[in-house]
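Got a structure here, written out as structure tokens. Questions coming.
One protein chain is absent from this view; the other protein chains keep their places.
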Amino acid sequence: MARVKVAVMGATGYGGVGVATYILGHPQAELVWVGSGTYEGRRLDEACPWLRGRTDLVCVAQNPSQAAEAADVVFMAQPNGFAMDNAGKVLESGRKVIDLSGDFRIKDTAVYERYYGRPQTAPELLEEAVYGLPEITGDAVAGARLVANTGCYPTGPILALHPLLAAGLVTGEDIIIDAISGVSGAGRAKHALPFHFPEMNETLTAYRLGRHQHTPEIEQALGSARGEALALTFSPHLAPITRGILATCYARVPQEMDAEGAADRCRAELIQRYGASPFVRVLPAGEVPSTKATLGSNYCDINVFEDARTRRVIVVTAVDNLGRGAASQAVQNMNLMLGFGEALGIDQAPVFP
Amino acid sequence: MARVKVAVMGATGYGGVGVATYILGHPQAELVWVGSGTYEGRRLDEACPWLRGRTDLVCVAQNPSQAAEAADVVFMAQPNGFAMDNAGKVLESGRKVIDLSGDFRIKDTAVYERYYGRPQTAPELLEEAVYGLPEITGDAVAGARLVANTGCYPTGPILALHPLLAAGLVTGEDIIIDAISGVSGAGRAKHALPFHFPEMNETLTAYRLGRHQHTPEIEQALGSARGEALALTFSPHLAPITRGILATCYARVPQEMDAEGAADRCRAELIQRYGASPFVRVLPAGEVPSTKATLGSNYCDINVFEDARTRRVIVVTAVDNLGRGAASQAVQNMNLMLGFGEALGIDQAPVFP
Amino acid sequence: MARVKVAVMGATGYGGVGVATYILGHPQAELVWVGSGTYEGRRLDEACPWLRGRTDLVCVAQNPSQAAEAADVVFMAQPNGFAMDNAGKVLESGRKVIDLSGDFRIKDTAVYERYYGRPQTAPELLEEAVYGLPEITGDAVAGARLVANTGCYPTGPILALHPLLAAGLVTGEDIIIDAISGVSGAGRAKHALPFHFPEMNETLTAYRLGRHQHTPEIEQALGSARGEALALTFSPHLAPITRGILATCYARVPQEMDAEGAADRCRAELIQRYGASPFVRVLPAGEVPSTKATLGSNYCDINVFEDARTRRVIVVTAVDNLGRGAASQAVQNMNLMLGFGEALGIDQAPVFP
Partner (left out) sequence: MARVKVAVMGATGYGGVGVATYILGHPQAELVWVGSGTYEGRRLDEACPWLRGRTDLVCVAQNPSQAAEAADVVFMAQPNGFAMDNAGKVLESGRKVIDLSGDFRIKDTAVYERYYGRPQTAPELLEEAVYGLPEITGDAVAGARLVANTGCYPTGPILALHPLLAAGLVTGEDIIIDAISGVSGAGRAKHALPFHFPEMNETLTAYRLGRHQHTPEIEQALGSARGEALALTFSPHLAPITRGILATCYARVPQEMDAEGAADRCRAELIQRYGASPFVRVLPAGEVPSTKATLGSNYCDINVFEDARTRRVIVVTAVDNLGRGAASQAVQNMNLMLGFGEALGIDQAPVFP
């Protein structure tokens, strides 16, 4: 059977080259087209020399029509705003689009504009777009032409809190998500002074407190779990590691439940919810997730703790921000869209140590 | 004038050697005695080779009476439990004690026992002990014989939240403190597998969620600011850096105040409170503290942000956990106890980058 | 066709768990038996939690006869001395052995004893053992029952210098190999103070200068290339990264050749030698190898530079010390021994960034 042809727009950024790398090793897909503004006309393995020996492809200009002509599926791994302008051309050609940007994640266009600082210019595509978080929205993804791949920060917290809210095990009034990310989340093109190795190394900081654009994405998904809108506080931090996001999520135990034992109840719910999932691991009681146990993989590790004195559950999640938080999750969505096995091409073991 | 003679018990751990190093460079103090169980009979600069050329002292057995005989001030930088058993002997000799452990920080002995897993065996010393956080309890420190040096995690959050609670700018009902520490907080003796470089490097994790022993220490200090006991959630995380603690503190704006503008109100209060302090820096509006800007120094950097939608202020603090979080703060307490200038011997610039 | 059954002795160390991980994903092999002294009776994924979801195996005692009974191929990833005592029992059962220790690498027993500080107690096995560096000794490996997997440091320098010495492009009189390794080379069990994160982080040092046990291993292999014994200087360094070895090798241009152009001649020879190899990459002229471009992979990257003024060529090689320097190279050897495709199960892309 012929393999599915894949194009990647933005193939030399961290998200795009991640997708490209998975596709190069995918048994049912073939990487046929790579676009790059920065490296147009140069080989992909010149832009990304770690890929030497794995591909001969040459980067071409970021033309969506040409991508659509060459491929069955087009991944867009470009800055916010690109997919809004270009996904339509690909869809018109009957191809499928998986977008790794934030363009089609927020259904409320006013909220999108407030957090992203730009108008939503493709409302009809937005309506069609399916939010791509496989374990939560997998059924819709399977039938979609256009998927908005879940953001790096939201992936873990939504996977962890969605079932707990749906089951009424935590309330939605008082959620705080405090997350720490590795620096690759800044992207490859943004090599500015704050990310210069000597400045970033050995430091901890936070950014966009109270106004990060992943806030409404998490709120939208958790609101749908709860059946009612909610507002939460999301605080992204930066630590000097390359890959990984650890998110510590705080939520209240409902008044009618005993705060003692809340963690056990939540763990039981998550184990039931994700028992059959190849990629979500609920850890043994008491064991705190660590990002390194997921590095290079598509796993999301979760565990639940409690602070009964303050009636809080503390849910900790770990992902590789470039794997489950971006590229391998995008391929997982592709697998669902094309009816492939969910884990095809992305079942790598974590690289440890 | 003769310089004050100083002994350090536990001089080859990170806290103790930090104190020893500051005293070696202190214009009014002289390091005369260093105790170490591990390195007894060996030179301090053999145990801590970076000190070569700075001292000829030889480590001796950890005998508190001998320390008291040799010195005017005895720093105890030993595991929890040591100071309870040994501080009395030093005080009887008319010497002063500054303890870097948790032994004398918690006034409620039942709470101490619950969090530290051991009984408080020196209640009379506990009663006398002054909690040593210079900008908050400096007046009491000045008259004390026995000071319990503030813990590494509590330092930043207490310095930041104490004035805000005292001024009624935030409520005490709903505080969460989410902190990230460098690995040196684990101490030097604890070189176990989780801190083995290949296991710890490039990972993020959390520990003792809902039960860390610094929780009641923060609650006690903030409760006294507020005039009423409070319970909060404190979550310590680990990141692969050597030094530094970044603490992100969440608190609610009181119902009677406007949530918009809360950060400005809090910043104004902190600027007024710490304007004359040589070591607490309230950063310009919008600038997030980063631990590296404090590395190797006694500074505590603070700033305040807001999430008006959820009526929260987000207070971020940064310290060097071995400097302001341990050794230089201990020397700052010594300076106050002896009537020296507060900054004597500890006014080093941060090492950046 | 039934898959080959594989046992790993020492499955919870970095070398052993690496082999186990590759075998778990190998299309023609099955991991059936894992031995561990430290974790006997506990699940492999409890000892190595990043493997959760990938195996249910339980670690058993390190009994070679039981390993041989269970498996067709036994990997030994134990400290030096173990394989000498235990490989015989496995071979007697008609099974194959791949040893990751230094036990069978050095043919001269006096040299072995001098560098390893222990006698060679299995000389008959030593005679049979084949040195396992696939691109150099692959033919012999294919017919071997007992393979001594090449050491981490020697892999790159031998792959690079062997063809140059064989072709007479450099002399053997004056070789220096200066290598820098990540800390995982110290192994998992050795979590001592020097490798405690706060002590190892942000520092550069060297060790065993003039007496590292990989010196005679490199000399033996390069001597055989040259047809005559040689002595060289090998200096291992440590840098605070987890994985990776960068080796900078200095050799003289023969008197009869022009020093200008030496790098080009050497590169041409290496390109010809390794053009068909899936795992040795000779980089474009002028591009310096970096370890990160090989991380998580079986690649060895090589390039050649020159210092014509001093008539030296400078050959730089990069490998992942736990991949090509240990586990994936061991599986590559297994593939050759069993007649599988050389790259089966070990063709992962480097994880970048």
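Think of it as A, B and C in the order they're written, each chain with its own count starting at 1.
Quick note on the criterion: contacts are C-beta pairs under 8 Å (C-beta built on N, C-alpha and C of every residue); 3 or more make two chains touch, one makes a residue touch a chain.
Here the structure is a predicted model, which means the values were calculated and not measured.
Undergrad: Looking at the whole complex, which of B:68, B:158, B:176 or B:293 touches the chain that is not displayed?
TA: Missing-chain contact among the listed residues: B:293.
Undergrad: Of the listed residues B:162, B:196, B:212 or B:243, which contacts the missing chain in the full complex?
TA: B:243
Undergrad: Taking the full complex into account, find the residue in A:72, A:174 or A:202 that is in contact with the omitted chain.
TA: The single option touching the absent chain is A:202.
Undergrad: Sort through C:45, C:135, C:306 or C:342 and give me the one touching the missing partner chain.
TA: The one listed residue touching the chain not shown is C:306.
Undergrad: List the residues of chain C that touch the chain left out of this view.
TA: 174, 176, 178, 180, 182, 198-199, 201-207, 209-210, 231-233, 235, 237, 239-246, 248, 250, 288-293, 295, 305-310, 312, 314, 316, 318, 353
Undergrad: Contact with the hidden chain only, please: which chain A residues?
TA: 14, 182-184, 186, 188, 190-193, 195-202, 240-243
Undergrad: Taking the full complex into account, what residues of chain B touch the chain not shown?
TA: Listed in rising order, the touching residues are 14, 17, 21, 24-25, 48-54, 184, 188, 202, 242-243, 278, 281, 283, 287, 292-296, 299, 301, 322, 347-353.
Heads up, the rule we're going with is that only the chains that are shown with their structure count from here on.
Undergrad: Which chain would you call central, comparing Cα centres to the global Cα centre?
TA: A
Undergrad: If you count the contact pairs for each chain pair, which pair has the most?
TA: Result of the pairwise contact count: A-B comes out on top.
Undergrad: Distance between chain A and chain C based on Cα centroids, please, to the nearest Å.
TA: Centre separation, chain A to chain C: 36 Å.
Undergrad: Would you kindly tell me how far, in whole Å, the mean C-alpha position of chain B lies from that of chain A?
TA: Distance between chain centres: 38 Å.
Undergrad: Send over the residues of chain A in touch with two or more other chains.
TA: Counting only residues that touch two or more other chains, chain A contributes 202, 242-243, 292-293, 295, 353.
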